[in-house]
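Let me begin by presenting the structure, written as structure tokens, before commenting on it.
Here the complex is missing a single protein chain, while all its other protein chains stay put.
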Amino acid sequence: MNVALAAAMPLAPLAAALVGFLLRSRRSAAALAITATSAALLAAVILALRFDKPVSDGYRAADFVDLTVEFGVRVNGPTTLMALAVGAVALAVQVYSVTYLRDDDRYAPYAAQVSLFTAAMMTVVVASDLVQLLIGWEVMGICSYLLIGHDRRLPEAPRAAVKAFLVTRVGDVGFLLGIAVLGYHAGTFRIDDVLAHDYTGAQLTTACLLLLAGVAGKSAQFPLHTWLPDAMAGPTPISALIHAATMVAAGVYVVTQLFPLFAQAPAALTVLAVMAAITMLLGALAAMAQADIKRVLAWSTVSQLGYMTGALAVKAPGTAMFHLLTHAAFKALLFLAAGAVIHAVGSNLISVTGGLRRSMPATFAATTIGLAALAGLPPFSGFWSKEAILAAAMDEGTGPGWLVYVAGAATVALTGWYATSLWLQVFLGRPRSPAADHAHEPGPAMRYPVLLLAVPAALLGFAGLAGGFVDRLGPGAEEVGHLSAALVVPLGLALAGAAVAWVMWRRGRAADVPARALLADAFHLDAVQAAVVSRPVSALAGAVRRADETAVDGAVLGTGAAALRSGTVLAGAHRAALPRAAGAALGGALLLGLAAILLEWVR
Amino acid sequence: MTAADVLLIALGAIAVGSGVLVVTTKHLVRAGLWLVVTLAAVAGAYLVLGAELVAWVQVLLYVGAVVILLLFAVMLTRAPIGASDDLDRPRWPGVLIGGGAGLGLAALFVAAYGWMKVPRPPSGTAERLGEQIFSVWVLPFEVVGVLLLAALVGAIVVSRPDIGARR
Partner (left out) sequence: MHPVIAYVIAALLVGLGVYGILARRNAILVLMAVELLLNGVNLVLVAADTTVKAALPATGQAFALFVIVLAAAEIGVGLAIVLQLYRMRRSVAVDEVPLERVP
């Protein structure tokens, strides 16, 4: 029964997606999408309630003599929690989108694509086989591309979609190679068998480092983080679903599921720690200087994902899962609320907002909860999960542990700063534009998902106190729910950051962050990436194309032209006048005679 | 050196000498006349070699008919009587190829035969030749007859005066 429920979770949205691509009418598309996502969520809820021990089942899909591939489901603790998160956020986004895309006449394919994405994410969540997981992984990438580029009137959307796709693709190559290494040496791609197999140290390190490439791509870690801020060109509900709650968390989830392998590869974990530390700080610093609400949230996502990977690097996968769940809740909440604000003032920029506390009270309350959770203020969920991560880092002790701790602590301060700054600039003070003056709450389909997400954003932290929940998080969750005296440090840093933001706002210089241009451009890493990767690759592609056109095509066409030319020349030779023809004939005869004599003479 | 050799050398010298004049003279009509001398010398050589019928056929056909035809053609194409300067094309291809061919062949023959001696062939070969032609080579003989007929008809057709006038 559990297996059937687990199978229904990806299959229901998949069916809805396949049918949905054929629909045109708005009502039927919305009804189908919401029904299927509700079904998936219901299955996830029942599965979570009924779950007692890990189970997996599947059928053999491919059998090459040395390798086997299976399609099936594998359910353990983290699976149930992740499925709940995905289902809930997906349903919230589907409902929200009905109103958000009210004026869009391409709503039907959008809804089908979101259903397809949900199906792919669920596949990744319940996959029992690495190849099946890879299938879901890649389909998520495609759906991300399609959905970012949904609004064709935006000039930056197609480029952002391509950038997202290509950057994650670079990581996916490593991911594929890592899976290949694991599967090849184990003789099967089934996850349970892979985890049980005895790999050599070198094989394991290689595979884990390659898998980390994929994680870096999908979860926007340095250096493959550049696509996430640009992906904000997609509709806001998509940003909430894909780029906050689910797809970017998929990398973390995969590492969690494969953690027994990573635990034996300390080199990979060290690399992960360094990546996490850099990403945390980079995201927070960049978030401080953005002028666009969604970009602040995007860089904030980058930074929080660094927390999760940092938790993985200090051998606390359960803690990473916990932060993943709380982040899904509060970040989705923040994005959807930002969507409401953008909808109200008609622009993404912070500078045209202000004083929305009075005109949008429900949104204000929900956003406050979300930002407080982001900043890690008690008693909201973010506080609990961040504490757990920092405690785990401190416990780990050695190099990676201290690195993650210090970076994490610094990031807490910065997070407090930018979260408070955003809150102050958008909701408090006076309206800074006519649009802000006339803002109003959105319709119920946009308001209720936001309010409903505020509940877990606020309370999910307390679930960490329940033993059963902690067990579900999987191994490495010892720090969850435990409060030690060391929590004073990050709490203090968060409040300090918030205080600095308050002071700056009071002085009216909230936007004057030091080194603003540098931070806003994220240390020009985009330009670096363009110069180091994009431009050489484009140049190489251009050169290859020119070589193909001139050399290969040229050879093909050239043989034709050469044949024609030689034909013309020979035709001219044929049209020789009598003297020349006679000379040619007699001269040829003479030469033949000489040749015959020579041959005779030689012999 | 038998008498036959002496005769052959003499006749050969005459033939080659007048042959040179045929291909180098600037007078069109004189070329035809030198050709007569060459052909006659060759006929003499045939006689020395014991081919009487061939010699007299040579005189009859070549000297008697071919050269006459050539002179008629010279007349009908309004050839200049005196010397004309534009009778020769650039000479070097001819010298090269002709000299190569002639001298090469000569060298070949000398290398092949050297100073070999053969007995003089018996005379009275017309009867023997007739036997051969009408027994072994009768088919080519008939074909040559047909070919003469074709040449006759062809010459008449080609020289029709209304060819070239477009209707």
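For clarity, chains are labelled A and B in written order, and residue numbers in each chain start from 1.
One rule holds in what follows: contacts are C-beta pairs under 8 Å (C-beta built on N, C-alpha and C of every residue); 3 or more make two chains touch, one makes a residue touch a chain.
Fair warning: this is a prediction, and the values are worked out from it, not measured in the lab.
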Chain not shown, its touching partners among those shown: A, B
Hidden partner chain, residues of chain A it touches: 575, 577-579, 582-583, 586
Interface with the undisplayed chain - residues on chain B: 2, 4-5, 8-9, 12, 15-16, 19-20, 22-23, 28, 31-32, 35, 38-39, 42, 45-46, 49-51, 53-54, 57-58, 61-62, 65-66, 69-70, 72-74, 76-77, 79, 86-91, 93-95, 97-106, 108-110, 113-121, 125, 128-129, 132-133, 136-137, 140-141, 144, 147-148, 150-152, 154-156, 158-159, 161, 163-164
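The rule is short, and it goes like this: only the chains that are shown with their structure count from here on.
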Geometric centre distance via CA averages, chain B-chain A, whole Å: 100
Complex contacts: residues of chain A adjacent to chain B: 579, 583, 586-587, 589-590, 593-594, 597
Complex contacts: residues of chain B adjacent to chain A: 89, 93-94, 96-98, 100-101, 104-105, 108
